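A single protein chain has been omitted; all remaining protein chains appear in their positions.
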Amino acid sequence: MLSTGTRLRSWILAIGLCVGVAACGTPAPTSSSAATKGPLTIGISVSLTGDFSNTGKAAQLGYQLWASQVNAKGGVLGRQVQLTFADDASSPTQVVTNYQNFISRDNVDLVFGPYSSLLTLAAAKVANRYGYAFVEGAGNGPSVFAAHLPNLIDAGPATAINGAQVWGDYILSLPADQRPKTAAYPSLDDPFSQPAAAALQARFEAAGIKTVYSQIYPAETTSLGGVIAKVASTNPDMVVSGSQDADGWAQVQAMIQQKFNPQFLFMTNGPENPVDFPKNVGAQNTQGIFTSDVWTYNAPIPGNTAFVQAYIAKFGGDPSQIDSTSAQTYAVGQLIEAVAAKTGKIDNATIIATLHQGSYQTVVGVVSVDQYGAPKGSQFLEEWIGGTLTIVYPPNIAEHAPVIPKPVWP
Amino acid sequence: MSVDGPLLEIDALRKRFGGIVAVDGCSFSVERGSITGLIGPNGSGKTTVLNMLSGYLASDSGSIRFDGKRVARPDPTTMYRGGMSRTFQRARVLPEIDVLDNLLVAAPKRGLAVWGMSKANRATVDYAMTLLDEFKLTRLAEAKAGELSYGQQKLLEFATVLMGKPRLVLLDEPTAGVNHVMVDLMTERIREFHAKGLTFLIVEHNMEFVMSLCDPIVVLDHGKQLFAGAPDDVQQNQLVLDAYLGD
Amino acid sequence: MIAALALFPFSGAESWIVNIGIFTLMYAALGSAWNLIGGYTGYVSLGSVAFFGLGAYGLALTFQHIGIGNGFLPFALVPIIGIAVAIVSVPIGWIAFRTRGLPFIIVTISLVIILQYMALNLTDITGGAPGLQVPQAPFPPGAYEEYFYWAMLGVFAVTLLACAYVRRSRLGLMMFAVREDEDKARGLGVATSVPKYAAFAGCAAFSAMAGAVWAYYLSTVYPQFAFDGEFLAMGIILVAYLGGIGTLWGPFVGAAILTPAQQYFAYSLGGSQLYLIAYAAVFIVVMLFLPRGVVTTIADRALRRSRRRKQVVEELATAESEALRDAPAPAVAR
Partner (left out) sequence: MHLFIQAIILGVLTGGLYALMTSGLTLTFGTMRIINMAQGVFVVCGAYIGFTLFNYLHIDPFLSILVSTPLLFAIGFTLQTFLLKPLRHDAHRLSLLMTWAMAIGLEGILSFIFGTDFRGILTTYQNSSWTIAGYEIPVVRALAFLLSVAILVGMYLLLTRTKFGRSVRAVSQRESAAKLLGVNTDRTAALAFGLGAATAGAAGAMFGLVSSFDPASHYDLIGRLLAICVIGGLGSNAGAIAGAVILALSESLVQAELSPAWSSVPFYVLLIIVLIARPQGLFGVRARGAI
């Protein structure tokens, strides 16, 4: 067997070498970092497969729209924008490889963020090592900002926690006799919804609204009948659901099936989708459900109408089908443009320094971030009224006054 | 170690599978230094008895005494280490490893010796090579056991159980599916080890083989002992003839 | 070979290549660790991932509760985490080894599911869904990957050394015996629980060490990927099968082929929706056409050429014809 062993080892060595050569032999990228008038290359990893792929694609569309618009205008500081996308299969291992490749292999000028707070963190840390700015439009969970990264900037008006505070603002603005007395908080265990619901709970408790139910359910929960049965048994005036999408639908369905009618129903996520939500819970059942959002196609934000028109012109479809993630990633590009306009430079250090100060108008509102890149603003409140998602709070941008209490299920 | 009495005694052994009573109060003994044959028609419970003896199957009731001591809960590993090893009706070797390694596995080792840097010490390897030589398998020492012919596998299995220096070897149909050259080789080895003091209990269908080799012979029928005696007596016993012809 | 691998970062390889090298070695280490239980002992376990995750969380938790700095010290912690996880694996093994064969596989899958549940729900300890953060190592950009590369190489080398020891020792012989025919081995006086627990705990220790280095490199851990029963678990087994299970270098070869390919294609075929289909196709091709792996196939071919082998084959042929002369061959030898 000894001779076989030796032979085997030489084979393995040969294979190892082949692989090595293959890896090294890939064409060396043309370095563009030095060129000032060459194209502005930007590397972006998006989840086109795996857990986060739904929204990953929406993120890609927003980036693409911005690039085509800015290039039509002659580019950023005269440089054409060239986007490179890589799929990270929703895996942190792959996302690290992708940003590593963008930065040290392809020497891109800039990198933009992927989708989801979980991937954003792993990616932003790679960028941080190389001093790259990390402007992202789809990772605003508290854990992202808790990492205290100096290079990270979230291009949104609000963090996940602050965003939902608009519901608290509204409820506490009501006269005491109209406010709910008791509240239930069923939440999904994820980095965005649960912290948002928890923050609201703390605020409401301080204001004297009694908590009668507060539980977290795991992401795998397919049937929420049991959760809602328990919530119904406590008969709260208000339900604050820390929901994402599918679990939010399941909550509503279970409430209808169990004929449970809270007077106030606020869901952190789910109802803000103008297409999928009515499709999955039934349009007639949407009446009176509240949610908060960073963006809608009809939000009265400067530049929004133009954005929606351009989106439809490029990708087709209906304005109501535009995912807010697309607007957020579009805003990432707008921030870069703003930096260029303000400073006349477009290197990473300038981006980091500039965006941490001042405030910038984007399609998702005014962006202004703290030292760790967390946006300081808040979202707006929406309610389903007559089958339409309507902005109802704060009053200065409201299309309609809030309609309370929620009617019983039809 | 007691020197008196039979090496193996089983008493009122019983086993049922669902509604079928496979072994029904079977009792017999194996004398020291004997080559005891265990025969009987198909379904008479021979293999079940063997499985209970070697600890592969728990009995419902009854007792097993080995070397004068009662074995409360037989278990294959402890039985082997206690000096009783067995082969299987269909040769069971470790097919994907070397013939030599098949033998080395069976060398008794326990405690810290297991964690050593080598597979076996010099003496063990030498003993294994001697056995291979006796079974005419030396040239195949580095072949994988699964590549051997069926007869060679049967020889190998026999050689393997000898590694533990047992006092009693249970052979389950050693000649089934094996050509006459190998049967002769097998017979020769059994006689040789018998001469060195090893005791055998052989389950076999090949009557010529049993009658020439075994004494005494125990006949089982319907899960209990029908008769026990010398080969000539067995051949002439009417009960035995009825059992074989009747079924 | 290990020395050659150790010198690899000096060959002028850029960071992104070293980065792929790290993940390749990670899969090689995980595949080799899996080989101990799945390849040598014959118990197909999907539990490696559970121990990988425990290692990752172990490192992250140590950062949280004991300030160990973020330089080289965490690397020293890796073997300790390995030993700790090995100890944890023993009672788990006690439950899992009550089954064998296919139920064993399912029990190990359940183990991954249970641990993922715990990581998600024991929020006070594990941070829940957002997971835990590990401080980034303060290494300079150019050398950052290299340190992690050597750390991962260390884990792989230790794993390989353990495999090499097993292959030539009594312990390994016992593992093989369990794989080939556990009940027969019991009848040959082999205390089968020794090799089984040794393989299980060894696999746990080395997987956990790989997990710890991984967690430090990514500097973030969260349940979905620390306990990834989907791609990571199957990826480990695929790597082992592609290279050749039960061989020493098989998992490395499998990892050297698969990991760079996978990482590179996901990166460069960015927009393609067909990633999953391609992955499945590779899987299927390996199972259908290379079920014994690259190394085993090549080794067999080499063996067939050697003269000694020819003798053995001739010997077998004569023995076989002899055997067939008058005895009916049984339908199945085993």
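Chains: A, B and C, in written order; residue numbering restarts at 1 for each.
Following the convention adopted for this analysis, contacts are C-beta pairs under 8 Å (C-beta built on N, C-alpha and C of every residue); 3 or more make two chains touch, one makes a residue touch a chain.
These numbers come from a predicted model, not from an experiment.
For the full complex, which residue in A:Leu65, A:Ala250 or A:Val363 touches the chain that was left out?
Reading the full complex, the residue touching the unseen chain is A:Ala250.
Just one of A:Gly38, A:Gly282, A:Pro319 or A:Pro405 touches the chain that is missing; which is it?
Of the candidates A:Gly38, A:Gly282, A:Pro319 or A:Pro405, A:Gly282 is in touch with the missing chain.
Would you mind spotting which of B:Ala12, B:Leu57 or B:Leu198 touches the chain that isn't drawn?
Selected residue, touching the omitted chain: B:Leu57.
Spell out, residue by residue, where the missing chain touches chain A.
Residue positions of chain A that touch the missing chain: 49-51, 53-54, 186, 189, 215-218, 220-227, 229-230, 233, 245-246, 249-250, 253, 256-259, 276, 279-282, 285, 409.
Against the chain that's been left off, what residues of chain C make contact? List them.
So the residues of chain C touching the missing chain come out as 44, 95, 98-103, 105-107, 109-110, 113-114, 117, 120-121, 183, 229-230, 234, 237-238, 241, 273-281, 283-284, 287-288, 291-292, 331-332.
Operating definition for what follows: only the chains that are shown with their structure count from here on.
Quick one: do these chains touch in a line, a ring, a star, all-to-all (complete), or other?
Contact map by chain: line.
Of all the chains, which has the CA centre nearest the overall CA centre?
C
Distance from the CA centroid of chain A to that of chain B, rounded to the nearest Å?
72
Rounded to a whole Å, what is the gap between the Cα centroids of chain A and chain C?
The separation of the two C-alpha centroids amounts to 36 Å.
Note the residues in chain A that touch 2 or more other chains, in rising order.
Residues: none.
Touching chain B in the complex: which residues of chain C?
Spelled out, the residues of chain C in touch with chain B are 165, 168-174, 176-177, 179-181, 183-192, 194, 246, 308, 311-312, 315-316, 319-320, 322-330, 332-334.
If you look only at chain B, which of its residues touch chain C in the complex?
Of all residues in chain B, those touching chain C are 54-56, 75-77, 79-81, 85-86, 88, 90-97, 101, 104-106, 108-110, 113-120, 139-140, 142-143, 146-153, 160-161, 163-164, 176-182.
Residues of chain A touching chain C in their complex?
Touch list, chain A to chain C: 3-4, 7-9, 11-13, 15-16, 19-20, 22-24, 26, 46, 48-49, 51, 84-89, 91-94, 96-98, 100-101, 103-105, 117-118, 121-122, 125, 128-131, 141-143, 146-147, 189-191, 194, 216, 218-219.
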